[in-house]
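Left out: one protein chain. Kept in place: all the others.
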Amino acid sequence: MTTQPTNSSERVPILDASDIVRARGVARQVAGRIGFGLADQTRLATAVSELARNVVQYGEDGFCEIVDASDHNEMRLGILVEDHGSGIDNIDKAMKDGYTTGGGLGAGLPGTRRLMDEFVIESEPGLTRISIALVRKRS
Amino acid sequence: MKIPILRLGRILLSSIQVDLTDADAMQFQDDLVNKIAEIEALGIVIDITSLEVVDSFMARVINDTAGMARLLGAEVVICGVQPYVAMTLVEMGRDLIGVDCTFNLDQGLEIIKARIEMRGDARMIEGEG
Amino acid sequence: MTTNSLAPIVTLLQQHRAAISSEWMTEVLRVWMRLYPGLVNEDELRRQADALLKELGKLFSEHSGEAPPDITGNSELGEIARELSSERAKKGFKPADTAQYVITLKNVLTQHLVRTLNESPTSLTLCLRAVDDVLDRLSLLTFDAFVETRERVIAQQSLSLVELSTPVILLWNNVLLLPLIGVIDTVRARQLTERLLESITKHEASVTLIDVTGVPVFDTSVARHIMKAIDAAQLLGSRIVMTGISPEGAQTLTKLGISFANVISRATLRAGLAEALQLVGRRIEFTGGVHK
Partner (left out) sequence: MNKISVYVAGEPNVAEAVRTAKLMASELGFARIQAYYIATAASELAANLFIHADGGMFEVSALTDRPGLELVVTDHGPGIADIEKALQDGYSTAGGLGCGLPGVQRLMDEMDINSQPGQGTVVRARKWL
């Protein structure tokens, strides 16, 4: 008796700074459609903003994929941000507060991790993939 | 996209009404700092009611702008931070925004005026000028 | 087509369905009406019983081979059982009284089978085993559904408990009170922070009192949750006055190295209220009083 989740996904290419605003707009929209509250919509939009900016700053080109993976038990929004830049040398260091190479506050990645329920990062020269997800039980 | 900066005596008011791109934000910072210098502003109120996303970059722009304004001798108040924006900011990390905040332009203006009144330069220079 | 060794059950369910249904319901209703008066809908129950017996008949008639019929293949049957027992769970029936339903049916069916098949013991054994097996599984299914429903009810209750226990109170113009009571975990902290921030914005509360008298233990994670709420409130423009830290709490927090440096703290809600009124430029005055 399993209901097949009605998964859908949207992909936003990230090539320059104007795509950051677009990507987070789409994330907010999808989150709202799934039924996430305003607070969670803001968390998701902010997280996408952080990750998309990383792509613009270090990744040259990439994309952001926003996936609705909800089922009848929980709401789940997964986001994959992928870029084809030089990669992150030292992931541990990049995940530390206050560490930055690009003039930000250095709260980007660690801040995003704190906002999300799931956070996975893989990086090698030429390919960096960060997947995040926010999960809420349906009440 | 140019964000309007209004002048009210020696106070500057600005209300960010749209979702800003990075370039817009930097342009705004530049415009504002120049305007402060031009009119020797004593105070600035920035209304960010319409900002639905303040990420670490935007937080830095706000902080930096406030820091620059202070160096130029102006008091700064931010108003209209949305509840969810505030929550997201503190979850990302403490102290992302280190500027005084209040609810709306009205109160922002009141606070700024009260602060300016305490200042020596406002009392002396205005009075003699 | 192979012969169906369970044909006697099928015949029984066809020819004596009315009798079986009535015996079964009489017994179930006798018990339930006594224990849960007013919670039993007789017509509904009889309708369900007929539907269930019909499905059972279908299950046995479609059966062939050695193994007992598999009820998981018959979703209709499972659905009826589920519906019934989740309804019982919602109405607060005890699990044993709910299980009574299927057990009674088993007794009735067994009696009928023994009566009709006492001439052919081999067939009787086969049929009894099949009835046993199918009804046992049905009973497990109803039990599962019962527990599932109960758990959902409990989860909902605890959710509403969380909502109930975090009110935000408008004490005076621009002064809010958030009394914290009980264990503060991540989910609750998130909810109460959301609620607090919304109220602060709505009432433009320039001062917020957070009373922690009801917080049982102050450790770093509780302190962190409260600190986040405070930081966010300050970003909106509200000043925070914390009240109700016990002497034990103050000693422990200091030992843990937590200072709440950017917060005004007062021992009692009374002192905190005075402070809050002072911050909004008001005070409480003695007016002579009615009672001397």
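In this document, chain identifiers A, B and C correspond to the written order of the chains, with residue numbering beginning at 1 in each.
Going forward, a contact is a pair of C-beta atoms (placed from the backbone, for glycine too) under 8 Å apart; a residue touches a chain by one contact, two chains touch by 3 or more.
Here the structure is a predicted model, which means the values were calculated and not measured.
The missing chain, though absent from the display, is touched by one residue of C:Leu39, C:Leu124 or C:Ile258; that residue is C:Ile258. If you put the hidden chain back, the residue from C:Thr125, C:Gln157 or C:Ser221 that touches it is C:Ser221.
Although one chain is not shown, part of chain C still touches it, namely residues 183, 185-187, 216-224, 247-249, 251-252, 255-258.
In this section, only the chains that are shown with their structure count from here on.
Centroid to centroid, with C-alpha atoms defining each point, chain A and chain B lie 29 Å apart.
One simple way to say how far apart two chains are is to compare their mean CA positions; for chain A and chain C this gives 34 Å. For chain B, residues that reach two or more other chains under the stated contact definition are 82-85, 87, 91.
Multi-chain contact residues of chain A (touching two or more other chains) are listed as 39. For chain A in complex with chain B, the residues that touch the partner chain are 17-18, 20-21, 24-25, 28, 38-39, 41-43, 45-46, 49-50, 53, 56, 97, 104-108, 110-112, 114-115. Within the complex, the chain C residues that touch chain B are 193-194, 197-198, 200-201, 204, 227-228, 231-237.
By the touch criterion stated above, chain B contacts chain A in their complex at residues 19-23, 52-57, 59-60, 63, 82-85, 87-88, 91-93, 96.
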